[in-house]
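A single protein chain has been omitted from the complex, and every remaining protein chain is retained in its original position.
Chain IDs A, B and C follow the sequence of writing; residue 1 opens each chain.
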Amino acid sequence: MPYLEVMDKKIYYEEHGKGEVVVFLNGIMMSTASWAPFIKAFSSQHKMLLVDLLDQGRSDKADDEYTQDLHVEMLKELLEKLNYHKVHLFGVSYGGEVAQLFALKYQDMVKSLILSNTTSYTDRSMQDLERSWDYAATTHDASVFFSSTMPGIYSYKFYEENYEWLKEREIQFGKIFDEEWYEGFRRAAKSAHNLNTTERLQKIKVPTLIISSELDTVTPLKYQEVLYKGIPNSKWVLIKDAGHASMYEKPYEFMSLVMGFISTTQFDIKIK
Amino acid sequence: MPYLEVMDKKIYYEEHGKGEVVVFLNGIMMSTASWAPFIKAFSSQHKMLLVDLLDQGRSDKADDEYTQDLHVEMLKELLEKLNYHKVHLFGVSYGGEVAQLFALKYQDMVKSLILSNTTSYTDRSMQDLERSWDYAATTHDASVFFSSTMPGIYSYKFYEENYEWLKEREIQFGKIFDEEWYEGFRRAAKSAHNLNTTERLQKIKVPTLIISSELDTVTPLKYQEVLYKGIPNSKWVLIKDAGHASMYEKPYEFMSLVMGFISTTQFDIKIK
Amino acid sequence: MPYLEVMDKKIYYEEHGKGEVVVFLNGIMMSTASWAPFIKAFSSQHKMLLVDLLDQGRSDKADDEYTQDLHVEMLKELLEKLNYHKVHLFGVSYGGEVAQLFALKYQDMVKSLILSNTTSYTDRSMQDLERSWDYAATTHDASVFFSSTMPGIYSYKFYEENYEWLKEREIQFGKIFDEEWYEGFRRAAKSAHNLNTTERLQKIKVPTLIISSELDTVTPLKYQEVLYKGIPNSKWVLIKDAGHASMYEKPYEFMSLVMGFISTTQFDIKIK
Partner (left out) sequence: MPYLEVMDKKIYYEEHGKGEVVVFLNGIMMSTASWAPFIKAFSSQHKMLLVDLLDQGRSDKADDEYTQDLHVEMLKELLEKLNYHKVHLFGVSYGGEVAQLFALKYQDMVKSLILSNTTSYTDRSMQDLERSWDYAATTHDASVFFSSTMPGIYSYKFYEENYEWLKEREIQFGKIFDEEWYEGFRRAAKSAHNLNTTERLQKIKVPTLIISSELDTVTPLKYQEVLYKGIPNSKWVLIKDAGHASMYEKPYEFMSLVMGFISTTQFDIKIK
């Protein structure tokens, strides 16, 4: 299995397909494994680079608390070791925050940016939400943890229609999530505590697509409005009837946007 | 202080002003005291009947678990004892659920209905949210309880702009909330667990105003769309830039709607 | 019938009820007669001052082209002759534009402001719409004029459900609208051509309520967003399922807001 030593940590990654290199950056409870359903479709057109950042999936755990800036440095080293000098960066939620920080620091390495269900700023409300998630994680109890996080992550529509599936996942995760996992989750949540790129967004000059979901209550679309207004010439699309986890709730709409955007950025479409 | 013995329980209520009797039904963490800022304005035109239902404010605690139907019966007895045969019913969130149930059972006693930031159905997502709130309440820890409930109750905008005030309230509530309060809260939350009036909404024939808030994430506006489509000839208005606690975030917009609606229902405004 | 000589023109007005004086400023095809359905309700609480501005209803026609600034001056003289030194100003669409200009010039005479379905700026798109309405008016043909204006003024929902009533109005207006009316309409439309208060909105310090309609296509809610962001501490409410002519489509919601707002502005509602 492909691991690379990055800043003295073992970082797990996967590559699928050929073509333009697109880096997938996970949301906070996600890992490379979360993208399995999308590999066949996406890798038919582009090269998919999945990566577990520190404290995610199969990669090493952190030794201590950190900020998202650490992910930026590790991602840069990983890309250099893989000899990728310019990639498309696509991040979901937490991953979209890392993507912004990366683009602001190493913009020369970025061809385009896709920011899905994310924010430029961990505001007071999110900090309190983080505090409640942190508390739920300290219980190491999957039932408490799920009831504290899932109603925000999935839309009420998806929740209602897929309740059995969600409860099945709760049971499965209850078996997998161990103390180490919960402590990693807590460090990850804290690493975004002071995120604030709002005032620097205008420095992002690469083609950028922003994806919102109509029913997202963790990062409601007003957060993406800040991204849209801040990033020059950014594009903004909304998936109807979906919550924060739009990739799972509306996989076709989601993949259409991501695959289509990577394809169109290769071209100059001139109307005027 | 005005108490009435209702179904063997002491129920606290207040009356302010003269005119059309409007019953205010509290949201789940609210009490008669929550309406203090509105008394002067509202009672200048209409009679305000504030009431602490069982497990709320200064009224008695319940002996056991119950459903919202119990509130309906107690409210009916209270109104009869006060000799009010027909009133306007105005409920916020939890109180709006009680108001629907009352209107469905004792519609002859209802002149008009105002349903603010509420739902006709406790869906799976809300039941899980209830579970997380229940868990937070079992800790009897105001910090845990606040971080689990407040980010949903206030909009992120209000949160950001009024953080000091919210933290001050957290401290105050931490002093007031005792074990008894938390246990009352838990019973109240559970009492709505099986609420579902959706299929019966078409039976509500009294003039009805539905109030939504743009940024409400606890009862997003799609829940009120169900109310609007279900209740014949209902009216629907949205307060911009407000969260679930619209009465506190946007007191003037909120009071304009409530006071104005009670006033206009007295008249027949014929356009065609 | 009450007329006053203002700047050498006969201006028609009506007064109904007692209390706070609220001036109603008409939309472009409206007149004092348009408010008839609302008189009984509104005048039960406040004093309603209806007025036909130049080229409207029973008032004199203009001799020449003019801008909305002329209305401002005439309104000021009218108020002075009626001995009203401080009034609430409520304007719909075109009337809301006049209200803004009045508030910017004679703010001392304004207690509060209600701006419904209006804009701070006649942009290029509106100027072209004005051009098409102007053309339709030159035909002096009610069928052409109605088909050019009505689909924008009423929401498609209202249109569908009230088609017979709309067609009946088309026939009635066809009998009433004469060459003089159409020429007055054309002058009125042109008088707003260069309206732009956007940069001065922050000077408006009086309590202000902004009313939007969900399905308004003539002044979509993004125009009111400009008002909301520009006017300090303004309040913003949206009427669901209504078009530009919200007062006719949703009379109860509309009147609740207007009557309620005038009432609440008398009070200091302090939450914090």
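By our rule, contacts are C-beta pairs under 8 Å (C-beta built on N, C-alpha and C of every residue); 3 or more make two chains touch, one makes a residue touch a chain.
Since we're looking at a predicted model, the values are computed, not measured.
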In the full complex, displayed partners of the excluded chain: A, C
Contact with the hidden chain (one of A:134, A:216 or A:253): A:253
Selected residue (touches chain absent from view) among C:63, C:160 or C:180: C:160
Residue among C:146, C:236, C:252 or C:267 that touches the chain left out of view: C:146
Absent-chain interface as seen on chain C, which is shown: 123-126, 128-129, 131-132, 135-136, 143-144, 146-148, 150-152, 154-157, 159-160, 163, 215, 217, 220, 222
Touch residues of chain A, complete complex, unshown partner: 37-38, 40-41, 44-45, 162, 165, 207, 209, 212, 214, 228, 235-241, 248, 250-253, 255-261, 263-267, 269-272
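Everything that follows uses one rule, which is that only the chains that are shown with their structure count from here on.
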Shortest contact path, chain A to chain C, counted in steps: 2
Chain B on chain C, rotation in degrees - Cα superposition, rounded to nearest 5: 180
Interface residue identity across copies chain A, chain B - same or different by half: same
Where chain A and chain C are represented by their mean Cα positions, the distance between them in whole Å: 48
Whole-Å separation of chain centres (CA-atom averages), chain A against chain B: 37
Junction residues of chain A - those touching two or more other chains: none
